[in-house]
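Have a look at the structure below before the remarks.
Missing here is one protein chain; the remaining ones are kept as they sit in the complex.
For subunit A:
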C-alpha cells in the first residue's frame, strides 16, 4: 500500500493549494505594491515549476530535442501573448 500511495503528488497538490492561498493573501492584506508583486511573482514561478515538474513530468523525457522544441514553442506563444497584449493594449495605445 505504501508504494501505491502517490505521496509526491498529494504533497504537490497540497503545496499548490498553499501557494494559491499565499497569492490570495495579497488581496486580503494591505500590502505595498512592491511587496504584493514580489509575493505574486515568487508564488507564480514556484507554482509553475511545481506543475511542470511534478504533474507534467517535464524532465522525465529522455528525448531532449522534443523537450526543447516544446519549451521553445510554449515560450514563443507565452511571450507573444503577454508582450503582444501589453503592446496592443497599453504601450501602443493612444
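The rule is simple: a residue touches a chain if its C-beta (ideal position, glycine included) is under 8 Å from a C-beta of that chain, and two chains touch if they have at least 3 such contacts; residues count from 1.
We adopt the following convention: contacts and distances are computed from a predicted model.
Visitor: Under which of the names "Quinol oxidase subunit 1", "Yip1 domain-containing protein", "ABC-2 type transport system ATP-binding protein" or "Chemotaxis phosphatase CheX-like domain-containing protein" is the non-displayed chain listed in UniProt?
Guide: Matching "Quinol oxidase subunit 1", "Yip1 domain-containing protein", "ABC-2 type transport system ATP-binding protein" or "Chemotaxis phosphatase CheX-like domain-containing protein" to the record, the invisible chain is "Quinol oxidase subunit 1".
Visitor: Considering the whole complex, which of A:29, A:55, A:68 or A:87 touches the chain not shown?
Guide: A:87
Visitor: May I ask you to list the residues on subunit A that touch the chain which is not drawn?
Guide: With respect to the unshown chain, the touching residues of subunit A are 66, 73-74, 76-77, 80-81, 84-85, 87-89, 92-94.
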